[in-house]
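One chain of protein is taken out of this complex; the other chains stay put.
Letters are used for the chains, namely A, B and C, taken in the order the chains are written, and counting of residues starts over at 1 for each.
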Amino acid sequence: MTDTTYREAIRQALLDGMEADRSVILMGEEVGLYGGAYGVTKGLIDLFGADRVIDTPISEPAIIGAAIGAAMTGLRPVAELMYVDFAGMAMDQIANQAAKSRYMFGGQIGVPMVLRTQGGTGRSAAAQHSQSLEAWVMHTPGLRLVMPATVNDAYHLLRGAMEQPDPVVVIEHKGLYTLKGALDTARPDAPWGQPATRRAGRDLVILTYSRMLHESLAAAERLAAAGVEAEVIDLRCLNPLDEGPLVDAVRRTGRAMVVTEAVVTGSVASELAAKLGELCFDWLEEPILRLGGEDIPIPVSPALERGSIPSADLIHDTALWLVTRKAPSWAA
Amino acid sequence: MTDTTYREAIRQALLDGMEADRSVILMGEEVGLYGGAYGVTKGLIDLFGADRVIDTPISEPAIIGAAIGAAMTGLRPVAELMYVDFAGMAMDQIANQAAKSRYMFGGQIGVPMVLRTQGGTGRSAAAQHSQSLEAWVMHTPGLRLVMPATVNDAYHLLRGAMEQPDPVVVIEHKGLYTLKGALDTARPDAPWGQPATRRAGRDLVILTYSRMLHESLAAAERLAAAGVEAEVIDLRCLNPLDEGPLVDAVRRTGRAMVVTEAVVTGSVASELAAKLGELCFDWLEEPILRLGGEDIPIPVSPALERGSIPSADLIHDTALWLVTRKAPSWAA
Amino acid sequence: MTAAPLANAGALARYRMMRRIRSFEERVGELFLKGGSAGSMLHLSIGEEAVVGLTDAMRDGDSFTTHHRGHGVFLGRGGDPNRMMAEIAGKEDGYCRGKGGSMHIADRALGHLGANAIVGGGIPHVVGAGLTYRNRGTGQISVAFFGDGAMSQGILYESMNMAALWRLPVIFCCINNQYGMGTRVDRSAGARDFPARAAAFGLAAARADGAQVEAVHDAARDLVAGAREGRPGFLEIDAYRFFGHARMDKSPYRTPEEEAEGRLRDPVATARARLLAEGQAAAPDLDRIDAEAGAEMDAALAHALATPPPPLSTMFQDVYAPGTPAPRPQAARLAAILAEELRA
Partner (left out) sequence: MTAAPLANAGALARYRMMRRIRSFEERVGELFLKGGSAGSMLHLSIGEEAVVGLTDAMRDGDSFTTHHRGHGVFLGRGGDPNRMMAEIAGKEDGYCRGKGGSMHIADRALGHLGANAIVGGGIPHVVGAGLTYRNRGTGQISVAFFGDGAMSQGILYESMNMAALWRLPVIFCCINNQYGMGTRVDRSAGARDFPARAAAFGLAAARADGAQVEAVHDAARDLVAGAREGRPGFLEIDAYRFFGHARMDKSPYRTPEEEAEGRLRDPVATARARLLAEGQAAAPDLDRIDAEAGAEMDAALAHALATPPPPLSTMFQDVYAPGTPAPRPQAARLAAILAEELRA
């Protein structure tokens, strides 16, 4: 167990995965010489050579397509899409090819590939470099989806993804690469595929993932000071979703919020609220609330950008209302 | 008021729109000489010439991109994406360019274009030609989204779309082109942007759109025979969503189902259930149920295809349970 | 049986294969008319049989992807007509258990990495296969088959660029049948020299007459040899689509005269005439081949009609690999909610 960063943990997972399995290759824009747009793959090309760490042209559809073909024929590609925002160019290869090949071909041909990418706000990168598009992925049967929020998960969710027989989309968060934390390569926070309870609490449950976990935990701390104990569950693995523990928590507390950074309309928050609304109806004291990004493109101005996604303050205020029925000032 | 088909109504809307506004052009694969893959644009090239009815190469991203540029400079393009399934190749132009230009450019440059496409099952067209991808569109601020279910709406929603100052995605249903019904070009079923109540009822409300409207209405007929009166609301305009009438109906009946053909996880049904769960909580007698497509790619076998999406039977049985607490046989 | 010396067994074998393809496609048409096909999205490769010139230049172990009009290519690489026809009928006994159909047929064992209903969709997959073969030094190649319509898809150029850049054992084969649906190639291509496009990306590029399977074969042999040594290639097969785009299309956008002329460029008839003219085969030999092909495909058609459709429950299989949980059926989800409700 060592202290390291989210960035380093991902790099370690790639390194360990490549050492464990010679069929693993990395491919993507700037993953080699440059070391990755966010420095994640630094030095790996020196360790594994240009045949296994492949700098590609700026051709997102063909990058994913080539990874699919490599996966079909025996390699285990970890393809990188530099920003999840570029998924728009490659969704055909992601959703129509990678996701559906096994099914369309009657189980004959699997696509054991990982698609690493990153999303989210926090760097004033504007509307085309700041999105959270996990909802597109989640709506696509055949894909698996994981989104690490902690340093340990950055390692374990990716390692686990590299062992799956089907395509896994791993969405990192650009605002977390410098996050520091403990990494225990022998012990995941929870089994791959399951959520992790990051904080126990009896009064309400906050369901979240990726960077919003940290805003939620900060809000929970302040709520505790006010006598409200929020349980915070990190979804980690969004699809397929292990709903059991979520259902238990929501039934136990009777109050729930789902917090995401994505545009709220049509988001993962909506999916969770709908699903838990179905399964926990008789246990609910209050509606399941969604907190998400505003329904707008992400503005470049740092203040506007920050203002467009949920803050610990907003989570705190809303949770307090849910539990105490005390209206926040902004609800006046 | 004349009896015609959904296909003809769309064609009429295009024709009337092109006559009313010389800046309207059509562009897309096979929209000209061929008359459209589903025959919708038949003959329009003869009426308006090849400068206004433009057959394009098979280049989905550039088709949408060219439409954007034309819209920015003064034309009103109606671009056709032959199948919504091909959105995967063009989502960058749809979601990063068309949707965000006005915002990113601070309001300077609008993109008044229409993207016509069609989706859904019913023709054994298999996994890459049968999807319902409206959830991707709905999750994209800046886009408007309409999905006509009736002949009259096929005309009016498209005509209205052609007058919007912002990009509108119109998703038709391949299974509805031969639908017959009344067209009154002077009278829309409801104002553009608003839902339409297709059947009144006191016991529960079924929220739906596109082809599932007809399955829902069929189910409602059978429910009536069993003494259960279902209100059936056709969303028509999915984004932005005029939620008021939906909220009223759900509060009034206390029971609601959302029925869509799309894969249920991450669907428009989830968005609706989440939103109405928030706004109608205290009025609900039962959880808001989602009925959607199975969480699988669409299989080619006609029987499997049919079995993978909601039927009038399933809607009927589920509604009956919601109202009478009588478990259907398949729930044993 | 005749005693004519078969100087070129390869040419005869290619004739036989082309005839099998022709017969197969004719039976696919019948399957549709009998109401036995899964849907109407059936794209016949009649007129394009000379692709056998390339499939015959490939080796066991080579892989390939095809477009929506790929029956002929698949047969050329050894596809089993019974399982193909059953798949086209959406039957459980089909290659894909009735999930894929005509446009999504595949055979891992034969290196068929999949037909694709997205124009251009399967092209980049051969780039990835090429990476595998290059990295492992296996000597295999991978070939993408697609139509002239895919020449307008950006992903083709991205893929060709990668193949050239990385010197991959890959071939891009454009079966130019002059049409993408109703659009003749001069209405979709800003410039008409497709090999020039490929050459500009660094590929060895050639065009061959699609009426002459042996001409295709000659060009293909060179390209295949080059590809095996890391010089990726591009081959345009200049052919004609004899019938409509799909089963419902009567091609009103072209003249009967043009069609009649196009159909004169028949690779099967041309090959037959040449075999006879060069004395490589006698008419009875060829007649027997034709009859055998017809009988074989009659049997495939009968099989496809007779064999049962997949049971409903198979719908949930193959979304994910065996051993990982299948998606929960909606009825089960609703029942779970319902059960809780009743309990509560």
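Brief remarks follow.
FYI, a residue touches a chain if its C-beta (ideal position, glycine included) is under 8 Å from a C-beta of that chain, and two chains touch if they have at least 3 such contacts.
Quantities reported herein were computed from a predicted structural model and do not represent experimental measurements.
Contact with the chain that does not appear here is found for just one residue of B:I10, B:I45, B:A71 or B:I288, B:A71. Check C:A9, C:A109 or C:A191 against the missing chain and you find that the one touching it is C:A191. Touch with the chain that is not drawn comes from one residue among C:L42, C:A89, C:L113 or C:I155, which is C:I155. Where subunit C meets the omitted chain, the residues involved are 152-158, 160-165, 187-191, 193, 196-197, 199-203.
Listed by residue number, the positions of subunit B touching the unshown chain are 25, 27, 51-52, 54, 56-57, 59, 61-62, 64-75, 77, 92-93, 96-97, 101-110, 141-142, 144, 164-166, 240, 278-279, 281-282. By the touch definition given at the top, subunit A reaches the unshown chain through residues 29-30, 33-34, 37, 55, 57-59, 61-62, 85-86, 88-89, 123-129, 264, 286-287, 289, 291-292, 294-297, 299-304, 307-308, 310, 314, 318, 321, 325, 327, 330-332.
Going forward, only the chains that are shown with their structure count from here on.
With each centre defined as the average position of its C-alpha atoms, the distance from subunit A to subunit C rounds to 39 Å. Per-chain CA centroids place subunit B at a distance of 34 Å from subunit C. Of all residues in subunit B, those touching 2 or more other chains are 61, 85-86, 88-89, 126-128, 286-287, 289, 295-297, 299, listed in ascending order. Multi-chain contact residues, meaning those touching two or more other chains, occur in subunit C at positions 96, 98-100, 104, 116, 118, 121, 154-155, 319, 327, 337, 341.
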